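What you see is the complex with one protein chain gone and the rest in place.
Now for chain A:
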Amino acid sequence: MSMQHDAVVIGAGPAGLAAASRLAELGLDVLTLDEQFRLGGQIYRHIEKASDQQFRFLGDDYARGQILAARFRKSGAKYESSATVWQIEPDGSICYSRHGKSKRIKGSYIIAATGAMERPVPLPGWNLPGVIGAGAANNLAKEAGLQPDVPLVIAGSGPLLLLEATQLIKKGAKIEAILDTTPQIPPLSAAPKIPPALLRTDFLLKGVAMMQMIRRSSVPYLKGVTDIRCLGSEQVTGVEARQGDRTLTFDAKMVLLHFGVIPNTHIFRQAGCRMAWKNDQRYWHPVCDNWGRTNFERIFAAGDGAAVYGALAAEYKGELAALETARCLGILPEYERDALAAPLRAALKKDMYPRPLIDALFSPHFDATALPDETVLCRCEHVTVGDIRKVVAEGVHEVNEVKIITRSGMGPCQGRMCGPALAEIVASESGVSIQKAGLLNIRPPLKPIPLDEVATMDLGPDGSGPANLFKNQSK
């Protein structure tokens, strides 16, 4: 296969599929690299093999993925599954590993559509076997038709938590309690966000229906819960939490945690893209123009990886990035790009109406000071919140320095699970702003790969040697 493509799309979720389809339909040579072994990303996971029952159960929101997947297959876009991208460079070079071999290719343009991940929020016992993400449980249902058959507790905050709860109620799962950490009284900041949301009553009604279903079920639904703690030594056996001055305890063999979703930004940080802090949602995202272009001419960010707005918005943004890429490649004149973009921008605007309200209602309120010292922050290296506090008290106020001293973020996940909370803890303990506490530096390889793959890889015509692959990136 050729080493040079007009465009390389990274990720085969809604944004990646839409971008690749559009580019291929315009006659461009586009390669889609996806890390999963099946396309669809997380939202449309397993979409091409889903059973009728799954479609009935997951509804129209999921079925939309079928249209997207069919369009992608028909478009003629090249597609490689199980392809783990481990380095991108501003000149369009990409290194990726597939079936035990690494390759270096080049795209005139890169559209990175890496999607979102569940916000990792440490709490005591969150690393016990049996404690999994609510989104993870959802993935298991889509991918393998697995449904929990032990007593479980659902805890956290956000619309996806409630969605997962209603799905489990429908399936008759044994839910001991839903512990919602969202405050009992909605924040005042939510009020001005209501009028635009009213333009999308369809969306609001969905939320109302979810709440009704939860309230009508026999499952205890508790709001304003704090101090959640998973109990057990070798495996989770229960959950303890507080509601006001009441202490609650539940027996459970499984705990599903969810605290909203954040962009998956490692690839942008590795490339050296400029990042910005979104304060109301408390996450970092790459800075993009309204086509999704980052500060690098050849690197675009599309979908939830650029900022979390959901599957539909991701699809539109993938197309917008594709249109601008096509213009740059000389396929579309500017006026045609703009004409094709207009309906997408209108649809995007409509889709965004309820977002400020949702964001305000479920704004993250991570209280780093409430975490007990013994809470494991970095699961890979077993670094506790107390370890971080000690180092911060000694005067270290920047996350990369904290990482060097404590090893938090140095394990195989490369700070994906501890990074966001690490910054919150460092900022809150030291009193510096979260921007000043910083963001963990990300270096290639983005995912651990066997060294023999690097040693034996074909670097292409301009590759000089494996050592050059790891030459220092930004900073």
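FYI, contacts are C-beta pairs under 8 Å (C-beta built on N, C-alpha and C of every residue); 3 or more make two chains touch, one makes a residue touch a chain; residues count from 1.
Simple rule for what comes next: contacts and distances are computed from a predicted model.
Asker: Between "2-oxoglutarate ferredoxin oxidoreductase subunit alpha", "2Fe-2S iron-sulfur cluster binding domain-containing protein", "Acyl-CoA dehydrogenase family protein" or "Parallel beta-helix repeat-containing protein", which matches the UniProt record of the unshown chain?
Answerer: Missing chain, per its UniProt entry: "2Fe-2S iron-sulfur cluster binding domain-containing protein".
Asker: Among the options A:Val150, A:Leu198 or A:Ala370, which residue touches the chain absent from this view?
Answerer: The one listed residue touching the chain not shown is A:Val150.
Asker: Quick one: say which of A:Met117, A:Ala190, A:Ala321 or A:Leu440 touches the chain that got left out.
Answerer: Answer from the full complex: A:Met117 touches the omitted chain.
Asker: Give the residue, chosen from A:Gly65, A:Gly133 or A:Pro263, that touches the chain omitted from the document.
Answerer: A:Gly133
Asker: For the chain that got dropped from the picture, name the residues of chain A it touches.
Answerer: Residues of chain A in touch with the missing chain: 35-37, 42, 49, 51, 53, 82, 84, 100, 117-118, 120, 127-133, 135-136, 139-140, 143-150, 234-235, 253-254, 264, 376, 379-382, 411-413, 416-417, 447-448, 450.
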